[in-house]
Each structure stands twice: as C-alpha cells, then as structure tokens.
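The complex appears here without one of its protein chains, the remainder shown in place.
We just call them A, B and C in the order they show up, numbering each chain from 1.
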Amino acid sequence: MPEIKKLSYAEAVNAALRRALEERPEALLFGEDVGKPGGVFGVTKGLHKLFGDRVFDTPISESAILGGAVGSAMFGRRPIVEIMWADFFLVALDQLVNQAANVRYVSRGALSAPITVRTQQGSAPGACAQHSQSLEAFFAHIPGLRVCLPATHQDAYDLLLSAIWCDDPVVVIENRTLYHAGKQEVQLGGEIRPFGGAAVRRPGTDVTVLTWGAMQHRVLDAAERLAGDGIDAEVLDARWVRPFDLDTLLGSVRRTGRLVVAHEAHTVGGFGGEVVAAVAEAGVPLHCPPVRIGAPDARIPAAPALAGAVIPTADVIAEAVTKAVHA
Amino acid sequence: MPEIKKLSYAEAVNAALRRALEERPEALLFGEDVGKPGGVFGVTKGLHKLFGDRVFDTPISESAILGGAVGSAMFGRRPIVEIMWADFFLVALDQLVNQAANVRYVSRGALSAPITVRTQQGSAPGACAQHSQSLEAFFAHIPGLRVCLPATHQDAYDLLLSAIWCDDPVVVIENRTLYHAGKQEVQLGGEIRPFGGAAVRRPGTDVTVLTWGAMQHRVLDAAERLAGDGIDAEVLDARWVRPFDLDTLLGSVRRTGRLVVAHEAHTVGGFGGEVVAAVAEAGVPLHCPPVRIGAPDARIPAAPALAGAVIPTADVIAEAVTKAVHA
Amino acid sequence: MPEPAALLRHLEAMQRIRFFEEEVTRLRGTGDVVGSVHLCNGQEAVYVGACAALDLSRDAVFPTYRGHGWTLACGAPPHALFAELLGRRTGINGGRGGSAYLTAPEHGMYGENSIVGAGAPIAAGAALAATFDGSGRVALAAFGDGALNQGAVHEAMNFAAVRRLPVIFLVENNLYSELTPIADMVRIDKLFRRASAYGMPGARIDGNDPEAVRTAVAEAVRRAREGEGPVLLEAMTQRIVGHYIGDAQHYRPAGELDEAASAEPIGRIIRELLAAGVDQSEVDPVVARVAREIADASAQALADPIADPSTVLEHLYA
Partner (left out) sequence: MPEPAALLRHLEAMQRIRFFEEEVTRLRGTGDVVGSVHLCNGQEAVYVGACAALDLSRDAVFPTYRGHGWTLACGAPPHALFAELLGRRTGINGGRGGSAYLTAPEHGMYGENSIVGAGAPIAAGAALAATFDGSGRVALAAFGDGALNQGAVHEAMNFAAVRRLPVIFLVENNLYSELTPIADMVRIDKLFRRASAYGMPGARIDGNDPEAVRTAVAEAVRRAREGEGPVLLEAMTQRIVGHYIGDAQHYRPAGELDEAASAEPIGRIIRELLAAGVDQSEVDPVVARVAREIADASAQALADPIADPSTVLEHLYA
C-alpha cells in the first residue's frame, strides 16, 4: 500500500530501515550509536524501540562491525550496518574488500555475504580533512561489491531498500548535508526495485553532464544558469557506480555529442576517469573533448573559504560546461 | 662511485636499502620479519646484522607499523617500512590516507611525514584471492601520496632510492614474481634521481601501449610478437602513477595515434581509466578508440588455470592491440 | 584416562592430516602443487581435539591459511582438498580458494582466512547470527599467536565479550609468527592472559594432546551454548615444519626442532596407546588404512581434469 509522505532525507532513510526491519525478520541494524541514541545524525531514531535487540549499538570497532556483518550474513541474517563516515572505512576496509567481496565467488555460491553498509561522505562546512573525503572510487574498483549514492529523498528510500534486498554486499553512500536540508514528498511502500540504473534529472540536448551524490544539486543549479545562457544541459545522476549504467550515458552522449562528468571526489583517480574512459572506448563521436570536474590535488581544508576553493561549485561547473560547449 | 653488478631484483632492492641506511643515518627499516629473518622474500637479508637496531621486526600490526612510520618521520627519522602484501594495506589504510597524506598539508609544511612504504602485489601461481590484488588505483587517487611500481631490476634500485630521498610519503609497489626471477646488470651508487617520469621500454610507431608493474614484461612479449605481424608498438612504462607522466604519454600518442593501456588490476575503476580519460581530455586525435586491458570483474582465483583466464596474458594483449590497430 | 578407542580415533584423524600434509609436500616438490603452502604438521591435536568437541552440523569453524588440518578434521574429503590444491575442477572450491583460502561450509568449515586475524570478527558475526536464529550454533575462530597483535582480533574479542556471543577464540600458539618468535613480539607471552582485559575467561592448554583440547573446547562450547559468552583458549603446540614449504627454519634455535619432534602429538598418542596396553598390531592397521586413503585421494585428484577457465566469471554476484 504505497503512500506519500513529506519527509526529510534522513526520515526517508529511517522509513526504509523501518520497512526492511518489518518485512525482513532476518534484518539486523547495528553500528556506533545507531541503537539507543538513534544515530549521530538521528537517522535511526526510534528503531531500537520498535525492534529491540535487532537494532543495537557497537563499540568503536569498525572491523568488528563489518566482520560481524559478514559473519552474520553468511548465516542468514541480513545485517545493515553503519560506518559513520566513509573516511572511517579506511581502518577496516579489509572486511569489505578481502572478505565480503570474496565470499560468494570463492565458494561458488555456496556461501554469500549480503550485507548493506550505510555510510555518508563528502565535505561540509567546518569539517576537517579526515571527515571530508569522497571515496566511491575505492568501492567502485572492487568486483563483488555494489555501490550506490542516493542524492534525492526518494532515492534515499528506494536505493537503500534495493540494497538491502540485493543478495550481494552493497555500500550505500549517503551525504550528511542532505539529511536535514528540507522535506520532500517521498513515496513509501512501493515495489522494491532491483539495483542499478541511472536517472535523467534534467533532459537536455547540448551537453550531457553526468554526476552522482550531493554534487548533483550543484550540477542542477549550474544547468539552470546555463539554460539562461542558452545552453541546454542534460543532467544524469548515475546513482549506482557499480554497476554503472553505461548504456543510459552512451545514449545521452550520442544525442548531445558532449560529455562533462562532475563529482566531489578528487579528479585524479576518481570514478569520473572510469566514465570518460568507458565512453572513449565505446567510440562515441564527440564535438569536443570530454571534461572532468572534481576536487583538485589538495587535502580538504576545514575553513569554508578554503574548502569552497577545492570542492567544485555550481559556478565552476557552469563555466566548465560553457567552455566545453563553445570549444 | 657507480659500479655495475649482476643482481636479482630482490638484491637490487636490498642494495638500495643498504645504501639508504648507509647514507642516511636517520633511516630506519622495519616491518614483519624484515629484521632478523631478512624478510619473507629474503629482500632485507643481512641488513639487521649491518645496521643493528635501525632494522627491526614488528608484531603483525600494520596500523602500528604505518603509524610508527608516520610518527617517527614527523620527528626526523626516515622510516622505510614494509607492508608484506598490498592486500594487507586494507587493515590499516587509515594511517596512509587519513594520516600520512594530511600531515604536511594541514600544517602548511610545519610538519611532514616522509615515509617510504614498500609493498608488493599482484597474482602469482597458486596465490589466493586475498594475496593477489593490484591496488595501485587506491594510492594513485590520494593527493599527498606518491606512488611508483618498479618493474625492472634497475628501477627496483633507482625508484626505491628516489622514494626514500623524497620528502613526501611514497608507496613503492614491487612484485614478488620478479624478486628471484633472474639476475641482471644493475648500476649501483649513481646519482639519486628525483621521483617521476615514464620510460620508453620499446620505441614504436603504430600504437602506444602504456603499462606499469610486472605486466610490462607481458606487454613486451606481446610487442615482440606483434612486430612479427608487422605492428610496431611503442611500449611505455609509467613507473610512477602519482605523479603520472602525462606529457611523455601524450607525446607518444600524438605520434602513434593509438592508445592501449594494459595493467594487472581490475579494469573497472583501475588507473587505466585515469590515463585514458586524461588523454581524451587532452583532445589528442586518435585513429581508433583507446583500449584498456586489465582483469575483468571477478575475484582472483588460486588455480593457475583460472587465474590465467583473469590476468591479461601476452596473447590477450597482442590480440587487443591487433584489433585496435586494424580498427 | 580416556578410552583407547577414543585415542585410536584421535590417532586416525591426526594421522590423516599428517599424511595429507606429507603428500602435499611431495606434490609441491613435483610441481603439481604451486605457490605458497602452509603446513600444520605437529599441530594436528588442536584440530582433532577441537572438532571432537563441536557439533559440526551446526557449529562453524573459521581457521587461517594454515587450515588443511582444520578442514580435514571437520570431515572434508581429502580428495576434494587435494584437487583444490592441484587446481582441479573437482577441488572443494573448484580451484578458486587454493591452499590458503579453502571453504567447506557443508562440513562446518566456513573459510580459511589469509588475512591474519580477519576470521575473528567474522566468527563473532556467525555467533551473532546464532543469538537470533535459535540454532544453538557456536563459532570457533582459530588463529596464531602472532594474530593476537592484529587490531581486528582485539575488536572481535571485545565485541564478542560485550555481547556475550557464543564464540571460542582458539590461539594455536606455535611460538612463531612466520619467521619471528612470538616471545620477541609481546611482553607477556602467556597470551591467554589477554582475555581478562575483555572480561572473558582465558586458559592455556596442552595443544599436543587432543583429549586436553577436546575437554577445554567442550567446556567452552557448553558455556557458549548456555549464553555465558566467549572464551580465549591458548593451545601450546609447535609446527615441526617450516612456516611455508621451503622455509629452512634457520631462525629456530639448535635443538628446538628435535624437541618439538619428540613431543609431536602423533608419536605421543601412539606411546600413550601402547602404555595403556593397546598392542602395536591394533595401531598399525589404522595408520595403514589412512595412508592408503590419502594415497588414493591424491592419485584420484591428480587424474582429475584441470579447473575450467570458462567458468571464471561465474558467481561473482548473486
């Protein structure tokens, strides 16, 4: 019985978790502060009360959290765990890459590790260099994982459910600047969709701008400004970087003949390189060289004035697109 | 007083370490089994005897090893540490990415962490999925680090010394299949070169094949076969993936008009994507779409027959190059 | 004093492992087996004793790369293990796991682990599942002395202790981590003492005596099943071979290997059997039967077809 509710992004995540815990008795939810306190961002509020022991707090032990997820998933549980910041994955990446990603493959399907790891990433005003990185490229490089970055309220709900229902290990990368940034209508209770698939956020004809994560809102701002300048940009939200929906991108680029990829992560070695390379390999003829927009080589500084010079803004995006279109 | 000696790759590494410990009294060498036993691959043999306490064994504690390196480097030591397999970095990547890479930037140069981390990676017959990954894309994505992959005996010596002399954190990725695979003449004692710079391993005119790490030997094999078929491939060894020597690559591609990138790492999200994207962005006109060769989406299986179907062979490379050239 | 019949069963199980490892050594010598192989000769009593205390139809074992012995003690067929090491289609993981990353869930062996210490949190997770599924499952994480210095093991032990998870942490203390003595890598070499930091019981046991291991693990299993939480057991043993095939063990002090050889569990249990009045003629057929079993399994595996590369992309995802 689908229903529509006005929710914040955080509430949409909460609604998805609640539904998963209701409909999947084998689902567990655990991580640092996710139980009794309801999460440092309030995302898991009320769930411990509703579901008791299935929702619990853990020590500050990311290897135990991820290993606990892998082990319990091997035995039929459906753990949903939280790594509070993507940066913190780096103390325990082994459990995701060397463990979760291998279980099914090595056992030829005799075992599996269907875990869902929620995290959130990116820069926010005042956040330090150890709380600001965008690391999707790491996860996207690992066969055996699936990776999505919900950037709308509806996707916060939908993609998380797709992840939990998926029988593979999935990393869901949220963004804390979106959690409480306003309410939107979210359709709850609909059919759970399979993972994968990009979304067209703004149709256009002159240039394809592919993006993902919170960056998409800056890209859409830029696209509105560009429209004022007579440039009609098509904005695609990749949503999933593994599997990446290359077909939708190629279709768009074939129409527009121009490709810009914008992400918050560092440009060098970022997933934008993968995207541009895949389009180049496909031999799609372009009117101008493809363009990547991302953070330059620097660490992410805390002061907003400094971070603002590293993380691409709508201005930077608009300028780069304009330059590409007029190239 | 440069001299030339016939050495194995492992001995070349050993010679570089010995020179560093001799010429830099602040150099330390530590890691699991690197001291008294001389390393599981015998690479550090004899150094503990020669340099005493400056060369020591550590517990199986990668976070302590890397953190110990960062902390001692901040106070003027020049630690050279070993992470025995690149796969093991994943239990302690925090110390490299969140710590070492930030120290200088955040302190605006008041502090620095000039550590050298030797590791080795890749598939070898019988090695399991947790001992076979090629992870250079992770390191190459991190501003603040430098990353090289010496693939020749001479580079095993030269690049390691460049790394140790470099005032930034450097990851040196060796390859265990090369350690004892035969001796070659290595020039010792020459000038220590600055980091960076690709090498032309085989000049050619028809197609540029860029590679790095042990894969280069398969690429060179493929190039010899291709020569028999009348295809003259230029083989470039990137050597450093951060900083990546784009100029040398662009110069070559401008001449040949064709680009193939071959690496052992997984293609999707691999550093090959960065390279192809950078060339595409540069707008170099190509006769045919660029081609990436790497491991397909799979984990790395232990059985040689299976691993051989995942890791690109000289055959696979030759075929892909042929196809590209005839496209 | 245990029944001679029980000792004979232990002997058989340990001898199966020993012969298996000896045959692997031969196959590594001929080049049929390739790559790094970690043998467990000398440590067999740990596996045989522990598995005798587990109910492998529901319990779950998580060993390390040094896991042939565990896998056999769990009851996996030697043929499928040989085939795995030989990269055959009939390998227990079709050649995907290899010597160091075997999985045999149908026998209660839920995966070797080649990342030191990484099996401990996964075992805690298996135990966590047991607190919800009513299975009564107990998980056993086995790892080496050196693994205790790995962060993941620490996290797993605290996590298990605080949630009272039904998991047994079993240290195979063979005195070395690869080529380095554990005594040089810790200040307190009574490793079981670390348990008290987490508020769980810890004990040192004779890892060359399968009955001592069985007894201690059985008590740990009882506690775990009754909701009393985890335990840390430190089984003292020694490998009487190198860390990997080819390791010349120059790092071992003179005499140590000889002593270890004279204390190794198979010779010891035979001496115990004879002392208990069992006749050599009852021992010999057991040994001979296992020798034949292993020789046959190896021959059969060698005759099996090589793993099929065309399947290599399968089973990455659901």
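Operating definition for what follows: a contact is a pair of C-beta atoms (placed from the backbone, for glycine too) under 8 Å apart; a residue touches a chain by one contact, two chains touch by 3 or more.
No experiment lies behind these values; they were computed from the predicted model shown.
Asks: Let's see if you follow the contact definition: name the visible chains touching the chain that is missing.
Replies: Within the full complex, the chain not displayed touches A, B, C.
Asks: Which one, A:Phe51, A:Phe88, A:Tyr157 or A:Phe244, makes contact with the chain that was left out?
Replies: If we include the chain that is not displayed, A:Phe88 is the one touching it.
Asks: Quick one: say which of B:Gly109, B:Gly189, B:Pro203 or B:Gly283 touches the chain that got left out.
Replies: Touches the omitted chain: B:Gly109.
Asks: Going by the contact rule already stated, which one of A:Gln130, A:Thr208 or A:Thr248 would touch the omitted chain in the full complex?
Replies: Residue touching the absent chain, from the options given: A:Gln130.
Asks: Which listed residue, B:Gly144, B:Gly213, B:Gly273 or B:Pro312, touches the chain dropped from view?
Replies: Per the contact definition at the top, the residue touching the missing chain is B:Gly144.
Asks: For the full complex, which residue in C:Phe82, C:Tyr198 or C:Tyr317 touches the chain that was left out?
Replies: C:Tyr198
Asks: Can you list where chain C touches the absent chain?
Replies: 149-152, 154-155, 158-159, 161-162, 184-188, 193-194, 196-200
Asks: State which residues belonging to chain B touch the missing partner chain.
Replies: Looking at chain B, the ones touching the missing chain are residues 26, 28, 53-54, 56, 58-59, 61-64, 66-77, 79, 91-92, 94-95, 98-99, 102-112, 114, 143-144, 146, 166-168.
Asks: Name every residue on chain A in touch with the hidden partner chain.
Replies: Contact residues on chain A toward the absent chain are 32-33, 35-37, 40, 57-64, 87-88, 90-92, 124-131, 296-299, 301-306, 308-310.
The working rule: only the chains that are shown with their structure count from here on.
Asks: Farthest chain from chain A, going by the mean of C-alpha atoms per chain?
Replies: Farthest from chain A by mean C-alpha position: C.
Asks: How many angstrom between the C-alpha centroids of chain B and chain A?
Replies: Here chain A and chain B have centroids separated by 30 Å.
Asks: Name the residues of chain C that each touch 2 or more other chains.
Replies: In chain C, the residues touching two or more other chains are 94, 96-97, 101, 113, 115, 118, 151-152, 316.
Asks: Can you tell me which residues of chain A touch two or more of the remaining chains?
Replies: 63, 91-92, 94, 98, 102, 105-106, 143-144
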